[in-house]
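Note that this complex is displayed minus one protein chain, with the remaining chains in position.
For clarity, chains are labelled A, B and C in written order, and residue numbers in each chain start from 1.
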Amino acid sequence: MPTDIGPPDYHTMLPPIIARNYGKWKYHEILQPGVLMHVAQGGDKLYSVRVGGARLVCTDRIREYCDIAEKFCDGYLRFTSRHNVEFLLDKKDNLEPLLQDLKQRGYPVGGTGHSITSIVHTQGWVHCHTPATDASGPVKAVMDELYDHFIAMKLPGKLRIALACCLNMCGAVHFSDISILGIHRLPPSLDNERVPKICEVPTTIAACPTLAIRPDPKTKGVQINEERCMYCGNCYTLCPALPLMDPEGDGISIWVGGKVSNARSGPAFSKLAIPFIPNHPPRWPEVVDAVKNIVECYAKGARKHERMGEWIGRIGWERFFEVTKIPFTDKHIDDFTLSYDTFRSTAQFKYTG
Amino acid sequence: MPTDIGPPDYHTMLPPIIARNYGKWKYHEILQPGVLMHVAQGGDKLYSVRVGGARLVCTDRIREYCDIAEKFCDGYLRFTSRHNVEFLLDKKDNLEPLLQDLKQRGYPVGGTGHSITSIVHTQGWVHCHTPATDASGPVKAVMDELYDHFIAMKLPGKLRIALACCLNMCGAVHFSDISILGIHRLPPSLDNERVPKICEVPTTIAACPTLAIRPDPKTKGVQINEERCMYCGNCYTLCPALPLMDPEGDGISIWVGGKVSNARSGPAFSKLAIPFIPNHPPRWPEVVDAVKNIVECYAKGARKHERMGEWIGRIGWERFFEVTKIPFTDKHIDDFTLSYDTFRSTAQFKYTG
Amino acid sequence: MAQSETPLLDELEKGPWPSFVKDLKMAGQKKAMSRDLLRQLELSYKERIGHWKHGGIVGVKGYGGGVIGRYSDRPDLFPGVEHCHTMRINMPTGWFYTTKALRTICDIWDKYGSGMTNFHGSTGDIILLGTTTNNLQPCFDELSEKGFDMGGSGSALRTPSACVGPARCEWACYDSLDAINDITHTFQMQLHRPMWPYKFKIKCSACPNDCVAAIARADLSIIGTWRDNIQMDPGAVKEYAGKLDIQEEVVELCPTRCMSWDEKKKELKINNKECSRCMHCINLMPKALAPGKDKGATILIGGKAPILKGAMISWVLIPFLKMEKPYQPIKDLALKIWDWWDENGKMRERVGELIERVGMRVFLKEMGIKPIPQMIRTPRANPYFFWWPEEVPQKPKSA
Partner (left out) sequence: MAQSETPLLDELEKGPWPSFVKDLKMAGQKKAMSRDLLRQLELSYKERIGHWKHGGIVGVKGYGGGVIGRYSDRPDLFPGVEHCHTMRINMPTGWFYTTKALRTICDIWDKYGSGMTNFHGSTGDIILLGTTTNNLQPCFDELSEKGFDMGGSGSALRTPSACVGPARCEWACYDSLDAINDITHTFQMQLHRPMWPYKFKIKCSACPNDCVAAIARADLSIIGTWRDNIQMDPGAVKEYAGKLDIQEEVVELCPTRCMSWDEKKKELKINNKECSRCMHCINLMPKALAPGKDKGATILIGGKAPILKGAMISWVLIPFLKMEKPYQPIKDLALKIWDWWDENGKMRERVGELIERVGMRVFLKEMGIKPIPQMIRTPRANPYFFWWPEEVPQKPKSA
C-alpha cells in the first residue's frame, strides 16, 4: 500500500457549475433562510441549500444525503465549516422540489444570514475520556429550543453557538457568541498505586498549569495541592491514574460575546456568563433555558448588525448581568496570570441593580 | 517634643474668600491662559493665576513668591498637584498689576486648559542613587522649547508630560500623554567582594523580576544571568554592590498616549514610542526634538478635545509611527508576562510606510 | 411493546432538530458496536459520567497518527465497545463530495466499523467513529485504495482546512482550497509522523470574514486580504440605498469611520488609506463593493485552545503576502517555524506559547522578519525590555 497519498483532489468533487465559475463569482443574495444564490460574472447562478444535521450521523443518513443530491444536484454536495450539509443546484427549477423533499424528510433548512446555525461541538460521553458533560445531547436539546432561529433570520446579527465537553476546548468554542463548556469542579482523585506504574511522573508534574502537583517520595507517585487545582484535567491527559470526572462535580459553564470574524470589531474571546449548571440529562433543561434567555435578551437589546459581544460592549457588562438576570460571582473575576487587566481601571461604570 | 502632630490644619491656610465659599463654587471660566475665574453661588469671584516654576527651588525663590502673594493676595497662595504656584486673588483689580509684576520678574503664566502644564518630575543626578538621567535638566530644556504651549492654549486637548529618571517611576509618569523615562541598558556590574558583606543575598535574589539572579556558592555572593536581565535596577535598590549606572548604557526612552482622567476614555498607560536616546547634557537636544515632534504631530492630527492617546486610538499605532517618523523596533513589541495581549489579533490594520 | 433499553436517550429523539439518537439506533440495527455504543451512552446519561478509558496507542502501518484509541471501562456490560477507536480521514479540501465518493466511504465503514461517523470532526476530518484494533489496517487499506488517506493526530501537523473560498465565494482574495490542498500534499510527512513538541494547525480563510475560524484555532492562520482600494460600483450602491440605511448600517458601523455617505447624491466615498479591511461594508453590499484587485493574505501566528498556559488568539506576523502557486514563501516560513519550534519548544508547548515564553523579538530575529507596527495592537506599556548585546556598549567586566 502506498502511504501519504493525501486527500483526494478536491477538483474531482466540484459540481460542473462550480468548476466552470471557480474564482469568478460576482455577488450573492440570500433568497430565503437557508437558500443562497451566487451569481457568477458570466451570469451563471448557483443555488445552495443549507441543511442542519446532527454531525454524529450514521452511514445510512449519509446515503440519504446522497439520494437527495443525486435527485436534485447531479450527485454533488458539500459540508460546511460548521458541519451543515449544502445541496448545490445549478437549476432554479429544482429549488422548490428540493425544499419540498427536504421538508418531507424533516430536515431543517436555514442557518444563513442573521440566524443561529448549527452548534459546533465535540465528543462528550459518546467517545472521549475526559468529558465533563455530553456533547450531542445538550446540542440537540438546545437546537430543539432554538429551532426557529435556525429556520428564520430574525436576529440582529449572526449568532454562533459552540459546545466543548472539557477545557481542552476541541472546536475552539472560546470564540463564540455563546459557548457551552463542560467543566470539572473537583481535583483529580489520586491513585498512587497506579501512578508510578502507568504514568511518567515528571511529565505529569509539568502538565499542571498551576504547579499543584509535586512528587510523592513515599509512593513514588504524586501529591496534589488541592487548593491550587482548578480542575483543568491536563494532568489526566498525561496520567490516566488521575481521573477527575464526577457526577456531582461535573457540569456546564456558559460563556458569551466571542467572535471570529473581523467584521466591524476584531475577533474576541467569549467571557464567562454562568460558572456552573449541573448535568441534567437527557435534556439539560437549565442549560437550554440559560442559552435561550441570553439569546432573547440579545435579540431584544442589540441593534441591527451587532453581534453579541458588540451589543455587550455598547451597553457594558454591568448592564448585561442586569438584563439577563444572571448572578455575578467571584468566578467571573479573573485570577489567572496578569488577570488584573480585566479589572475595571476607571471610575466609569453604570449603576445597576 | 510631641511626635505625630500631623500636617498643619489646612483651614488655617485658606484665604478668606475660599473659607467663605468652601464647597459653594458654582462654575469657572478660563479668562486667559493661566487665569481662572471661579464664581461662587453667592456671587463671589476668585481669580487664580497659575505660574510655572522649576520645582527645585531655593528658599529665596519661595520668599519671592511670598512677596508677590503679600503684595496682591493678602499673603495667601497655593501649589498645584503638578507643582505650579497659584496666586489667589479676591479682587479683580489686582489681576492686571499681578500679571504685570509676574511678567517683569520673568515668571511664565499659563498651564490651564488645552495647554502643556509643568512637567512632573523627579530627582535625577541632583539627589538620587539610581538615575539613568538627570531630571531637572531635561525638563528645563524641554520646557524652554515648549514654552509657547505653556503660555497659550492652542492644543486640541490637555497635554501632560512627566519625567522619571529610572524605572521606579517616581511621579507615576507612566500615565502621561508623553513620558520621558530614564533607562539603563546594561546589567549591574557585580562586585562579589562587597555583595556578601553589605547585601542580604536572599532578598537580592527575590528582588529580580526576571529571576536573573542566583546565589554564587564560591564567593557567597550572587551570579547574574545577563541574558535575562532587563536592567530594572531593582536588585540595586536592595544591594548597593550591584550598580548599573553607566554613561553609555544610560539614557532616555519616550512613552506616549497615557492619561489619568476619566473624561471620555478611561485612564490608560503610556506606551513605548522611542526606546532610547543617549544622554547629551546639558540640553538633551535629541530628547527635546523628539518631544517637540510628537507634540507637533499631535497638534496637527488630533481633533478638538482629543488627548494624545485618543488621537492615536483613532488613527491607529501604525499610523502614529508613520506620521511621527519614529522607527518601529523589536523593543516596541511587548515580551513581559502575558504580553501577547498586546499583539494584533485581528486581520484589521492599516498599511503604512 | 418491550420497554426501551434507552429511556433517557429516547427523549432526545423528540423535537424538530435532527437526532443523533435516531442515527445511533439506525446504525445499531446493523452493528453490535453501535448498539452497545448507545447502551453505554444510556448508562452515562443515567450516571452522569463518561465510560471510556484513557486512550491507548493504536494505528496503522507506516503512520504515527490518525487513529484515536478508545476502550470501554465496562466491557463486561458493553462488549461491543470494548474497542471503539476512531479514524481521522483527511476530507477533500472544502468538504466537497460526489455522492460516489461518499457512498464509497459509507460502504467501507459499514464493512469495518460501527457505521457511525462525524461529518465532520471539528478540525475538519471525516471521523469514522468506532472500530476494533484488528479492523484498523484493512479498513485503512481499502480507504487508501479508493483515494483516501489519514488525517492528523498527536504531536504532528493536523489536517489543514480551508473556507469554501473561490469555489463559491465572491470575496476570496486567494485560492484557499488550492493552497490548503497543496500545503497538505507537500507536508504529508509532517502530518502523518508525529515528530514535534505538540500539535500544529494551519487554516486558510480567503477573506477577513474568516469562515473557517482560523484566527481562533490555528497555529498558522492565512487570512485573505488586499492592499489597494475597495472596488466600488456606484450604480449598485444607489440600488442598495433603497434597501439599506447606508448612513446608519454601513457608514456608522465602519470601525475606522473612513466612509462618508451623501444622502442627496446617493454617493458613497471611502478613504481607503484609513480602511482596515474589516469587510463590513462589503458584506452588506456584495453587489456594489468588493475587495481590491491587489490581493493576498495576512499571515497570523499562535492561535490555540487553553491548554497549558491559557488560550491564545493568532496575531499578525506578515500583514500582506501574495498567495500564488507553489506557495513557496508560506511553505518556507512554515518549515522555518517548525525547525525553530522543534528545537526550542518544550514538550506540549504550542508555538504561540513558545513565542510568548522567549519573546517575539527572539522569534522575529530567528525568522528574519522585521518588526512592524502592524504586528501589534499597541506598543508595550511596561519598561521591562531587553537589548541585544550588539546594540549596547560593552561594559568592561568587573573583576
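The definition used in the following text is that a contact is a pair of C-beta atoms (placed from the backbone, for glycine too) under 8 Å apart; a residue touches a chain by one contact, two chains touch by 3 or more.
Fair warning: this is a prediction, and the values are worked out from it, not measured in the lab.
**Student:** Have a look at A:Asp9, A:Glu29, A:Asp148 or A:Glu248 and name the one touching the chain we're not showing.
**Tutor:** In the complete complex, the chain left out is touched by residue A:Glu248.
**Student:** Where the complex has a chain not shown, which of B:Pro97, B:Pro281, B:Pro327 or B:Gly353 is the residue touching it?
**Tutor:** Answering carefully, the residue with contact to the hidden chain is B:Pro281.
**Student:** I'm checking contacts with the chain that's been left out. Which of B:Ala263, B:Ala299 or B:Val323 qualifies?
**Tutor:** B:Ala263
**Student:** Contacts of subunit A with the missing chain: which residues?
**Tutor:** On the side of subunit A, residues 167, 169, 174, 181, 183, 185-187, 189-191, 209-210, 230-232, 246, 248-249, 253, 255, 269-273, 275, 314-321, 328-336, 338-352 touch the unshown chain.
**Student:** In the full complex, which bits of subunit C touch the chain not displayed? Write them out.
**Tutor:** Residues touching the hidden chain, for subunit C, are 306, 310-311, 381-384.
**Student:** By the contact criterion defined above, which parts of subunit B meet the unshown chain? Give residue numbers in ascending order.
**Tutor:** Against the left-out chain, subunit B lists 1-10, 12-15, 18, 22-23, 25-28, 38, 46, 48, 52-63, 65-66, 69-70, 75-81, 83, 85, 88, 106-108, 120-122, 124-131, 134, 136-137, 140-141, 143-144, 147, 150, 167-172, 174-175, 203, 206-207, 209, 232, 234, 236-237, 240, 245-247, 250, 260-265, 267, 269, 279, 281-283, 304-305, 336-337.
The definition used in the following text is that only the chains that are shown with their structure count from here on.
**Student:** List the centre-to-centre spacing of subunit A and subunit B in whole Å, with centres computed as mean CA coordinates.
**Tutor:** Centres of subunit A and subunit B (C-alpha means) sit 48 Å apart.
**Student:** Averaging only over C-alpha atoms, locate the centres of subunit A and subunit C and give their separation in whole Å.
**Tutor:** Here the centre of subunit C sits 13 Å away from the centre of subunit A.
**Student:** Please list all residues of subunit A that touch 2 or more other chains.
**Tutor:** Only 262, 267, 337 qualify.
**Student:** Do you know which subunit C residues sit against two or more other chains?
**Tutor:** 208, 210, 215, 223, 255, 277-278, 310, 313
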